[in-house]
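Since the structure comes first, as structure tokens, the remarks are kept for the end.
For this depiction, one protein chain was excluded, whereas all remaining protein chains were kept in their positions.
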């Protein structure tokens, strides 16, 4: 049994990692920590775990590095890069769910407003999108788990971009996210009555996930890609739906597009392409690790609609998928 | 035109007072204040008011007392009693939406955990439930606007208690509230994902509105009443539905009960009693100042279901109703 | 007092028309009808009106045409065009909230799947978007009230298109609507658990509001416009937010764009343009007749975000605004 620790166990992503791992046959959760006032059993902090997991959730501590084989860091950005090095030094596998290891140091500083604190380990970080990078992931010691928006958006664009059927320029992603995407934090803009019966665009083309998307799409295209990205906050707990508009450079119909995407994701267990004429909805992916994609060609535009559960494929589920690949477990273990 | 100020203008109750007053023909809003970082037009702080009200919302200031004829205090409890005296000294009318003037000093200290800071004015405060106390309200200088739960619960019990058809003992109110009842404040328990798709009882029989309910019902009954009160938080913005269970001391049927309630509220413009066999729902009172009550007799129990909009009849609407009575305006002005 | 009738009084738009008219000083609601099993007071069918409006809601009847001065038709499309002629013949004003008089007969047949039943009156119909067509509206006898999506989208594009700062081609509107937009009808896809905690795109670039948008934008541009339009269903009751992407043909910055839009809507009481850097949200327009628009220029793209309450500016509110203009009342009467 792999001994696993979760740092940030009381956040939404940390809670979800625990839920998934409780059904994983090759793993034992042995250590938990979080920024809390008092060390208590996790089942007191999160009563959903009563009777299922009663180990104590500790305050952040360096001793954990010597006690586990692998750690999930479910921390806000800027905090992860101060904690990851201890685990790496101790030779442990690190799966970081924050943004800290997803960008180069300069881009990170520009978008996250602080200089990077662990430049030494940055080049070792592998971007954990298994549908694109499974070979690198197999060998990763430090895994940068993708952001929630980037996961759904990149999966929705990559086949068309790699297949060279669309222009690199002018790609638009109009994305809509449920509120767990903002994390479990006390913020006046996130309280129930400010989100419920409301809808808003935010950080219009200025969201910090934009450089991450651009970085991976540029790598994929072999040339600079700079998308237009508008995130919106929707009154629901979970799920991201991205409606993506791409300019075709070839004459295609919808069935051709479906064929290209199906071929691209052939053998990938967590991407499902809808039949021509059908589109996915959040309800069909919530609670699963799937990314569902629907496609439509209209004149010279390819529209792709991608849906994920932001806490599963967009965070904890993908993190476990990455662990499965890194550790040689079955890729789908605990995820179906 | 009556010059009116609103203190706590950016809270949910303050915002609602403003919305109502903008349609009031006898009133001009001339002063606003709130605990804010920077003084700005209210339409910048609350964009819903753009083009409708653009006066500056100031930080709390004593000068307001000399500039208005009447002030609404939409403040957390404990703060109101520090601000009300200045207005009263200046001879201005005060309508306090907090709990600070609803109880005697000892009960206040016991339930709110602090000694009362304005004992001198406490005896002058009139409890602003117009369906019971309109004569006192007409003469009030300091008005204690009822709590949201007490409003719906007292209106649901008073006719039966005064009519002596129920026992004073063992009255149960099982109440369900929308989330604006908790105010606009950053609290981890109030963020969207903790309230949405969730339901919980809280402060079971220990809510601070219990002594307020008991005080008024005891006054009404002429003897001690001590109810059992369980509030619940429901994933909706507005509304309180209280399901009240009372032991009958007389043999009644549902039609008799409807008759008793209708007679009691005859001429009261904001209470509507459902026909026998019908029950109210939140949807029918949201956005209105009505309290709707449905009744059913079953064996020896009288069940009353009362519905209000917690920000209207449960707070701002009732406050304006009280102002109308205090100032000799039409009782329903701006409220229909 | 203008005698007004509402046909389709129990639908969401009809209910909203009644709510607004109850506060209108120049109007009396004298007739109501709807497709119902039994004729009852409207306050029995919709208890929110208890004590406010108790006239009987009748089954659809031709006698109404002789009893009112003006009628609002809150009916599904295909039904309006069978009822409107009787009112027009009787010399009464007709405000139709359905799609029946918004398109030419051929386009109507193509998108609504049936031939038009009142081709004679079609040319007399005036498209009721007051910010563009107030002169025609003043003289209208038959008013085609705009669709909910078209209202927000056209208002978000018109200034840029008329100002010739954008290309006519490739305009994209990614629109998100609350569920009242689908009407009050029993449909398995609209039940609570299918909409709540869900989000979906539907009728991708095939929605019947598309030809309406194209028709008006083409008229405005003086040349064919064919937008890409993706509607989405969001788990909230009210509101439409459209995120619109337009290709600039001139070098502009965000402040220039704000200036162009503000100039265009100068003197229009129901359009509010956000300051540069700010965007509207549904919460700020719900319950109002405003259309709020936020703008951002990014490289060669102009992004406009427009918000309306689909039942107010998107239906009943705009219908009353049109009535006010047609009848010489104050444009904002009952709407502020």
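Worth pointing out:
Order as written gives the chain letters A, B and C; numbering starts at 1 within each chain.
Just so it is clear, contacts are C-beta pairs under 8 Å (C-beta built on N, C-alpha and C of every residue); 3 or more make two chains touch, one makes a residue touch a chain.
Remember, predicted model here, so these are calculated numbers, not experimental data.
Of B:119, B:228 or B:249, it is B:228 that touches the chain left out of the display. Per the touch definition above, the residue from B:236, B:271 or B:291 contacting the chain not shown is B:236. Shown as candidates are B:122, B:166, B:216 or B:286; the residue that touches the absent chain is B:286.
Of the listed residues B:135, B:197 or B:253, the one in contact with the hidden chain in the full complex is B:197. Contact between chain A and the absent chain runs through residues 22-23, 46-48, 50-52, 197, 269, 272, 274, 278, 280-281, 283-285, 287-288, 290, 292, 336. Annotation for chain B: contacts to the undisplayed chain at residues 170, 172, 174, 176, 194, 196-202, 204-205, 226, 228, 230, 232, 234-239, 241, 243, 245, 279-283, 286, 294, 296, 298-299, 301, 303, 305. Not every partner is drawn; the one left out touches chain C at residues 12, 179-180, 184-188, 190-197, 235-237.
Keep in mind that, in the parts below, only the chains that are shown with their structure count from here on.
Taking the definition of touch as given, a chain qualifies here only if it contacts chain A and chain B alike; those chains are C. Residue numbering shows that chain B and chain C use the same positions for more than half of their mutual interface. A simple rule picks the central chain: find each chain's mean C-alpha point, then take the one closest to the mean of all protein C-alpha atoms, which gives C. The highest number of C-beta contact pairs joins the chains A-C.
Averaged Cα coordinates give chain A a centre that lies 45 Å from the centre of chain B. Note: centroid distance chain A to chain C, computed from Cα atoms, is 39 Å. Centroid to centroid, with C-alpha atoms defining each point, chain B and chain C lie 36 Å apart.
Looking at chain A, one finds that residues 194, 196-197, 235-237 touch two or more other chains.
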